[in-house]
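Quick one: structure below, then a few questions.
Shown here: the complex without one of its protein chains, the others still in place.
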Amino acid sequence: MGDAEARSADDLLPEPEPHRVLGTGAEPEPETWPELYRHLVRGRRYNTQATVLTRQGRLAVYPSSTGQEACQVAAALALEPRDWLFPSYRDTLAAVVRGLDPVAALGLLRGDWHTGYDPRALRIAPLCTPLATQLPHAVGLAHAARLRGDDVVALALVGDGGTSEGDFHEALNFAAVWRAPVVFLVQNNGYAISVPLAKQSAAPSLAHKAVGYGMPGRLVDGNDAPAVLSVLRQALARARAGGGPTLVEALTYRLEAHTNADDAGRYRPDAEVAAWQDRDPLALLGAELRRHGLLTDDREAALRAEADDLAATLRAGLGTEPALDPADLFAHVFATPTPQLREQARRLGVASA
Amino acid sequence: MGDAEARSADDLLPEPEPHRVLGTGAEPEPETWPELYRHLVRGRRYNTQATVLTRQGRLAVYPSSTGQEACQVAAALALEPRDWLFPSYRDTLAAVVRGLDPVAALGLLRGDWHTGYDPRALRIAPLCTPLATQLPHAVGLAHAARLRGDDVVALALVGDGGTSEGDFHEALNFAAVWRAPVVFLVQNNGYAISVPLAKQSAAPSLAHKAVGYGMPGRLVDGNDAPAVLSVLRQALARARAGGGPTLVEALTYRLEAHTNADDAGRYRPDAEVAAWQDRDPLALLGAELRRHGLLTDDREAALRAEADDLAATLRAGLGTEPALDPADLFAHVFATPTPQLREQARRLGVASA
Amino acid sequence: MARALNRALRDALADDPSVHLLGEDIGTLGGVFRVTDGLAAEFGDERCTDTPLAEAGILGTATGMAMYGLRPVVEMQFDAFAYPAFEQLVSHVARMRNRTRGAMPLPLTVRIPYGGGIGGVEHHSDSSEAYYMATPGLHVMTPATVADAYGLLRQAIASDDPVVFLEPKRLYWAKGELEPDVPPGGQAVVRRPGTSATLLCYGPAVPVCLAAAESEAARERGWDLAVVDLRTLVPFDDETVCAEVRRTGRAVVVHEAAGFAGPGAEIAARVTERCFHHLAAPVARVTGFDIPYPPPLLERHHLPDANRVLAAVAGLQWED
Partner (left out) sequence: MARALNRALRDALADDPSVHLLGEDIGTLGGVFRVTDGLAAEFGDERCTDTPLAEAGILGTATGMAMYGLRPVVEMQFDAFAYPAFEQLVSHVARMRNRTRGAMPLPLTVRIPYGGGIGGVEHHSDSSEAYYMATPGLHVMTPATVADAYGLLRQAIASDDPVVFLEPKRLYWAKGELEPDVPPGGQAVVRRPGTSATLLCYGPAVPVCLAAAESEAARERGWDLAVVDLRTLVPFDDETVCAEVRRTGRAVVVHEAAGFAGPGAEIAARVTERCFHHLAAPVARVTGFDIPYPPPLLERHHLPDANRVLAAVAGLQWED
């Protein structure tokens, strides 16, 4: 716009049908598909275990990504170690797949700290609760990296509901104007808590929003892990090469309730859930792997065992009360505690922050 | 989306070239074009006079719409009396063309009240300073009217810079989801104060943003008054008929500085201004009217005289100090003044609010 | 209390066709706290509307609806999720009447579940009342009893001015009697008379103060503590509050919000201005600390409890 490079809408519009790999006759990739599957199995187990732990009061709450594991896993695996992941509150799993300690990843939801892990260690921004607010952070970080000359791309996750927030708009616009190396992945699971997509947007697809920012929109089957991985890798490569941001919409479904505190039966029919259960990302990839001889019963059993180990780690890590110190209230509010905070800590009878 | 009616992007994308009427050989409309021209002439005079009054200290500030009169006039004339206009801080003229007293319209900019006129009298929302914040108001009002069963459409004005705000996004999304009878007119004058469009958006056009909400986008030559009027009338008719909102982008130019306090020479070349002066909306329509014998020298002189009368009214109305009463500080903060406000008024030594 | 609020909304919808509810998940789901349970079913989607997920959009469109003459009641899902709507609230909702010389009043209620004590994770437990108190043009109400939940919410919806209606989350499950009539907003109520010192509180701190006043420890010390429930932070009931403080000569303000520049600052300052020579000791403040609201496992150390209230009472220079 006023810019010789301005692309026409045709180049920016998403594909009419979601991109798919599984079931299309595409050649399997032995380097990636089994690894994807491994993480899907572990991821499902992680989700299930975490939900069980909420029932035991070990977690304050758990927003499960059961059913969305293909997006979670692909998002984590698509990135290079030097890249950055910006997860939302539902994306604990993506952080774990990226390498975050499975127990440390649950600080927020356990309730002993507001995340607490070091974002710089693995380049995972804090799990973000206020919807869409993490998107401008991703843009700013990616922009900063580019200003510094670093080969770093940011991938930011957001839900379908989150696309309605002003921050979504502002982030995408900044990204496009700055040509920041950032990719936005909308996990469209059809609901924002109880609110269905039809009450959230009247657009042909959420990926169509890309056009209004001058970036390409991509639509992908979010339960097809190889498809999500490949679309994200393309978008990340594009960003890395200086091509600017991409908006990717992945169509998926949250098989569990919004969180353990939610009653999904109030707002969606069982039949709908059942239909999506038939498109379980684990089953889809598992079947294809088996068809190509890349998954055997033994391998499956080994993966389940590995996943059980992960679950046991979770149980063990969360089985004991976390070490709590009221002095922590006053820690890290500022670089140096103010006289007022020191006084308050004293009043509470705890060591000064 | 999930909606049988969801339209494809093709139906929503704006025309590739801005819609034009003047110079296309279109038949003149004797009912409307001369009236448009009359208001253009009056409007230009209004703008010029108001700017002069800032120099004399009679107005605190005046953001002139000189050069954008075609949009201002068409916006006002496209509406039925029962409809609502939502102007931004630059759209005093549109309010005046709609019938607001030319002096009362300047309350905000004169500085004796924060607008002060009764919005319900002529269905003109208060001139809105925080950018894009008036857009959700227009959506809500249009939605309310529809809920009440009233045949009322709202037209909301915003600048190119304003489209970057989150409120723009949220308003358009609500409008589309609710199918509210509202039309958004972006007066794209190429700058947000000093910031050119290329730093504001990388989209093929601002009208392309419509697609992402599932509403049609229209692109129009904003200096071609009949074109703006016709595009707006179509969009308003569509909204009135239950077809939902439309986003209209009008390409225009602010010939003066941002306000009298601004120095436009700092950020745009004279040649650019001169090029747009050649596309002056008054000259464009005037020439076409003359070509068709719809404008004579006598008529032109009569119009100028009428415009001078308007200017004289302004000078007279703003020539005297406005009646000011410190007690007004406490007026209309609440329906009934709180005890605290009564006490404060007393302390200031003024009659209780 | 959630049920009383539900009832208030139901009755308001039934009594006045211009009342419309807007919010996230308030329709089919009935709200995450079930305050709007059943209302969409009874009054339809257009009276109780699930909006897109955008708080500025919700408050902004509600403002437009109020400009047309409706009486919107907006639900913000949690305190911290009202912040995206801050500009609409401060720059428009609070100013529309003033801006238009009274021609366009803005009868709009913003319901905000606020405060902690329910084990909420980050951003789910803020006490944001200081922001609203500091914004001229807004009424700020917050009930502490079931009766007030019903009564004040009805008053808020009936008000021709915008009201920020703060619902103490941890009292949602509190029980009590509905009463048809409660004192009007702007009036504080003495929940417990007392002669030794006056506890000034509102919302979630009221039960805490009552517990302190009724405690064994208070009795042992011989303290007969008055408890004043402010009910409405704007406008503030100077009369009742000052009368009570003058009576006892000692006062403690209690709230969950951070102390620094919190609501208690204003309360302490204005009470002192008005009752200076009746005070045996400076007005004390028992508040949340000046920190981001802590994670759920630590919140009990942050929240004022009866012990901290009593410690503050003990500090009121009784030796003089």
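Labels A, B and C are assigned to the chains in the order they are written; within every chain, residues are numbered from 1.
Throughout what follows, contacts are C-beta pairs under 8 Å (C-beta built on N, C-alpha and C of every residue); 3 or more make two chains touch, one makes a residue touch a chain.
Everything quoted here is computed from the prediction, not taken from an experiment.
Enquirer: The chain left out touches which of the shown chains?
Expert: Result for the missing chain's touching partners among shown chains: A, B, C.
Enquirer: Out of B:V52, B:V103, B:L122 or B:V195, point to the residue that touches the absent chain in the complete complex.
Expert: Residue touching the absent chain, from the options given: B:V195.
Enquirer: Among A:W33, A:Y89 or A:Y117, which one is in touch with the chain left out?
Expert: A:Y117
Enquirer: For the full complex, which residue in B:P136, B:G166 or B:P216 touches the chain that was left out?
Expert: Residue touching the chain left out of view: B:G166.
Enquirer: Sort through A:L135, A:L155, A:L197 or A:L303 and give me the one touching the missing partner chain.
Expert: A:L135
Enquirer: Out of C:L53, C:V164 or C:V283, which is the one that touches the chain we can't see?
Expert: Only one listed residue reaches the unshown chain, and that is C:V283.
Enquirer: Touching residues of subunit C against the unshown chain: what are they?
Expert: 56, 80, 83-84, 86-87, 90-91, 94-95, 98-99, 122-123, 130-131, 133-134, 136-137, 234, 236, 257-258, 260-266, 268-270, 272-273, 276, 279, 281-285, 289-292
Enquirer: Mind pulling the subunit B residues that touch the left-out chain?
Expert: Answer for subunit B: residues 60-61, 107-115, 129-131, 161-162, 164-167, 192-195, 199-201, 261, 266-267, 322, 324, 326, 328-330, 333, 338, 340-341, 344, 348 touch the chain left out.
Enquirer: On subunit A, what residues meet the omitted chain?
Expert: Touch with the absent chain occurs at residues 113-121, 125-126, 130, 133, 135-145, 147-148, 154, 166-167, 169-171, 173-174, 177, 331-335, 338-340.
Basically, only the chains that are shown with their structure count from here on.
Enquirer: Sort the chain contact graph into one of these: line, ring, star, complete or other.
Expert: Looks like everything touches everything, fully connected.
Enquirer: Contact counts by the stated rule: is the higher one at A-C or B-C?
Expert: Higher contact count goes to B-C.
Enquirer: Between subunit A and subunit B, what distance separates the C-alpha centroids? Give it in angstrom.
Expert: 42
Enquirer: What is the distance, in whole Å, between the centres of subunit A and subunit C, each centre taken as the mean of its C-alpha atoms?
Expert: Each chain reduced to its C-alpha mean, subunit A and subunit C end up 36 Å apart.
Enquirer: Find the geometric centre of each of subunit B and subunit C from their Cα atoms only, then give the gap between the two centres in Å, rounded to an integer.
Expert: 40
Enquirer: What are the residue numbers in subunit A that touch two or more other chains?
Expert: 164-167, 199-201
Enquirer: Note the residues in subunit C that touch 2 or more other chains, in rising order.
Expert: Residues 51-52, 54, 56-57, 84 of subunit C touch two or more partner chains.
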